[in-house]
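One protein chain is absent from this view; the other protein chains keep their places.
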Amino acid sequence: MAGLATTFGSGAMTNSINEIENAQVMLVIGSNTSEAHPQVARRIFAAMDRGARLIVVDPRRTLMAKRADIHLALRPGTDIPLLNAMMRIILDDNLADDLFIEMRTENFYGLRDMLFRIDLDETARITGVELAGIRAAARLYGRAQKAVICYCLGITQHVCGTGNVQAIANLAMLTGNVEKEDTGVDPLRGQNNVQGACDMGALPNVFPSYQQVDIDDFREKFERAWHVPLPSQPGLTLMEMTHGGKDGPLKAMFIMGENPMLSDPVIARVRETLDNLEFLLVADIFLTETAARAHVVLPAASFAEKTGTFTNSERRVQMVRRVIPPLGQSRTDADIIMELSGRLGYAMDYESPAEIMEEIAMLAPIYGGMQHDRLENSWGLQWPCWDRSHPGTPFLHKYYFTRGKGRFVPAEYKPPDELPDDDYPFLLITGRIYHQYHTGTMTRRSAQLCREAGEALLQLHPEDGRRLGVRSGDLVRMRSRRGEVQVKAQLTDAVQAGEVYTTFHFSEMPINLLTSSARDHFSQCPEYKICAVHLAKV
Amino acid sequence: MHDILTTCVYCGCGCGVYLHERRGQVVGSSPSRNHPVSRNNLCVKGWHLHEFIHHPDRLTQPLMRKNGRLTPVDWDEAMSYAARELGRIATESDGKAVGLLSSAKCTNEENYLLQKMARAALHTNNIDHCARL
Amino acid sequence: MKDKYILKKDHLLPLLRKLKKKHRLIAPLQNLHGDTLFTEIDQLDNVRLDLANQPQNSLKRFFFPQQEVLFTYRNPTSDSYRFETAAEERPPSLYFGVRPCDLSAVLYMDVVFSKNARDPHYLHRRQNTILVGLNCNAPFANCFCNATRNGPFIDFGFDLQLTDLGDRFLVEFDRSQGQEIIREWQQFFAAADETDVKAQYQAFLEARGRFSQQVHLDLAARRLADDQVPESVWQDLSMRCQDCGGCAYICPTCTCFTIRDRQTGDHEGERIRSWDACTFSGFTRMAGDHNPVDRQMRGIEKRFRHKLQFDMEKDNRPSCVGCGRCVNICFGGTDIVLFIKMTCGENP
Partner (left out) sequence: MTMPNSPKDLYRPRRAEIREVIVENSQIKTFVLAFVDRAHNGSFTYQPGQFMMVSVPHCGEAPISISSTPADSGTIHLSVRRAGILTAALHDMKQGDMVGLRGPYGRPFPMTALAGSDLLFVAGGIGLAPLRSVINTCLAAGHDRRITILYGSRTPSDIAFQGDLASWGQTAGVNCLLTVDRSEPGWEGEVGLVTGLFAQCALEPDESKALVCGPPMMIRAVLAQLADRGFADGNIITTMERHMKCGVGICRHCHMDDKLVCKDGPVFTLEELKRLKVMELRG
């Protein structure tokens, strides 16, 4: 979310999910919305039934793409040239919102100079999309009074992820499509409480509410509240922690409810890192691939067994309620942390999750007015919610951007880290499918979901299938410079020739053995969407 | 049978979902009609949200590696060993050699507590979660 | 008037309190969040009975739960392999405030679960049940029970039925259990007179005039039977379906189910029955991945054909009760009303 933070000042959906229904034009880029965020897709389709138009930018012909008015099937990793070309066309056609640019933004000339250097024909060549299509999309988006851009991990999981996001923000600001109801830029969060985990400061560089650890005022505020001196150096990121290898910086880890042995790139490296720890503690509800390597595994309670809050993509903080007591001897993660912390010599004594939330509200300004009693009797509150009288914020940046003025940060094309070559001629894209969720620890244990989609499939273009002698259902050996898996092929023209697509939900087919560890320099997001592979029929 | 409103865990949309409790078991899931996101429907994952909760694979007691194998132990043994090891390594390295991964599937309160424990008890900012994955 | 009674509104709660002594009481309650659901009432005093809004759940899951254990099994590998049915207690239950759509749906399920074979699990739940109906004075925005011909008023199938006449309810019975309640608690009931009956008819007339949409279900059913639904309609629908199964799950008459084993220990397990949707591709997929139905193209079609064509041909009535619950919930923006309108060539 570094991209949006530098341009708007706040890295979150600017709209509510429901507002999308009232948009006139929707640009969906790097998001397989109908499979990964069905409720957002529902709003997009509803808007279309009311006459709104849909532009989809995706290398694959997803269901979204099939229903789109304009589908730009770009080459993976070429989002920046495509978006820049759209902006150039908008400038050329006088569709930019000059007043908005003047009143609400800064560094427009920086962007403009860069855009004027663009050769549109070159863009068409790089992206593999005909200029006419880009032009049509630019005009459609540029002319809309209320336009929404939805993006997801297809934008961020690139080496140029931050640039991708900045380009999207530039496009929105150039046309004045932010700061209004039903209009904005909406990053869709992949997991149910990613937004909350970020808000809560489960990040190496910030305290709750994005207060930087290396800024003395913020740190002192937390030192006073927590009665203890706090470290001022930002810590290590997930990738630095899990990919240190044998000589990594860590000797001990505590992993709570995560499964890096399936979700992280270059699994072999993760395994090496974890196996070389002196001590690995895991708390989870199932014995995940990660937990199986731990020294101590603590049984955690599922979401049905605890009370607390989640924050969804639209910044809505809402209650999770205990339905049954923790199964067997399992305990909630909160109880586990409190006891562990006490044994570490730092007592934590909260009588309930509500008390924890009271402390959060005091320390995290955007959660300032959020206490459980207010969340109990409502459908939740959307941050920022500064105090108990504040009604919450359905859409962000009204009157002014969080950072004051929106900043145009020109983004330039950076090719993917690894592209197909003679040895590894196919480009592998990874992502999600509708019936499964993340590393599958939960959905793989749902019989009905597994009946519908119980195994990994590799989407392969029929032409490629014919060349390789592979038919639907055949096993394919797929290898990259980092590893090898076997996977069942599914021939479909949803992928373009030369590209293949599969998912990371299935531990029998750990696709992240293959993915590259290249990552965005700013956000540390791994490049899951692109790596080069070689295919052969088994 | 009782229906308790909670929030779905299967994506960032955050649907309002009723879990149906019957004699200590979660036996069904259904959408909230007036919830602003779910609006009376769930995706296929949400409709089957209850299915994993009582799966026999659920961990129900602490495990500790003994002679190379994860072996059931009681909470006290698991906790005191965990606290000793984490504490020792944190102290020896001034927090630099311990790392914590929090979870995008845990609650805000739990995420808050974990980062607080990391910073206040283990004196480290080595805390992250898989926001980017 | 013979067999018609008056219950003062003030006396409803006291009557329910009496009835609750012998029955498990299920009624539409509005919860703190504002949703109205059929809910089992533990304590009458702290609940908000909501007879103004349609409950978001039907009675389906009370008789045919989303997930249930048919039996448990043990020691499958040895000769002490055993199947045991968990005997479930079923106290007499009273369902209050059941609208004509939901009542008709229960009557439909009674047939499904007893016609070809008698389903002991359904029938066990269904027996010892009293259904207290509530005629619909004001159909809701998505309702079309006038088109499915089972509402807004119904005159059979209930034990007791209430019609709201403003300050009082007109009470009728259609089965002996209802008559029994009136006899046992006669202090709550006064004989109705001609004015009351006229008032009921007036309420019916007004309710009939309040439907916000005209749904030409009969015409659509005829076109389906004559195979006159344009292929473009099916294509549009199949493109819209996002495979959530929600329409089937929320439908009070969709009764497809699946059965599977769940291993609960090394030597034991449960056989579980749970809701299924004919729109899922796994519904018809056979071992070896052969699927005789193309979900992508035909998933929705078979559901609509079942409801509007096959059941129509068999019973001369659709197996849709017009409750409107599936309307506006589809991720792709389709539902049975939209289908009917498309089939009839109307622009929705």
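Side notes on the structure shown:
To keep things simple, chains are lettered A, B and C as they appear, and every chain counts its residues starting from 1.
Note that a residue touches a chain if its C-beta (ideal position, glycine included) is under 8 Å from a C-beta of that chain, and two chains touch if they have at least 3 such contacts.
Keep in mind that what you see is a predicted model, and the values were worked out from it rather than measured.
Within the full complex, the chain left out of the display is in contact with C.
In the complete complex, the residue from C:Ile6, C:Leu51 or C:Leu131 that touches the missing chain is C:Leu131. Contact with the chain that does not appear here is found for just one residue of C:Asn31, C:Gln213 or C:Thr258, C:Thr258.
Contact with the chain that does not appear here is found for just one residue of C:Asp119, C:Asp196 or C:Asp243, C:Asp119.
Touch with the hidden chain on the side of subunit C covers residues 70-71, 73, 76-79, 81-83, 85, 110, 112-121, 123-124, 126-129, 131, 159, 175, 177, 255-261, 263, 269, 271, 273, 276, 278, 283-288, 292-293, 302, 305-306, 309-310, 313-314.
By definition in this document, only the chains that are shown with their structure count from here on.
Centroid to centroid, with C-alpha atoms defining each point, subunit B and subunit C lie 36 Å apart. The mean-CA centres of subunit A and subunit B are about 19 angstrom from one another, to the nearest whole unit.
Our note on geometry: subunit A versus subunit C, Cα centroid distance of 40 Å, whole angstroms.
Listed for subunit C are residues 33, 242-244, 262, 280, 330-331, each touching two or more other chains. Across the assembly, subunit B contributes residues 5, 16, 34-35, 41, 43-44, 50-51 that each touch 2 or more other chains.
Of all residues in subunit C, those touching subunit A in their complex are 32-33, 239-240, 242-244, 258, 260, 262, 272, 274, 276, 280-282, 285, 289, 330-333. Looking at the complex, you find that subunit B touches subunit C at residues 1-3, 5, 16, 18, 20, 27-35, 39-44, 47, 50-51, 56.
Of all the residues in subunit C, the ones that touch subunit B in their complex are 31, 33-37, 39-40, 56-57, 61-62, 65-68, 242-246, 249-250, 262-265, 280, 325, 328-331.
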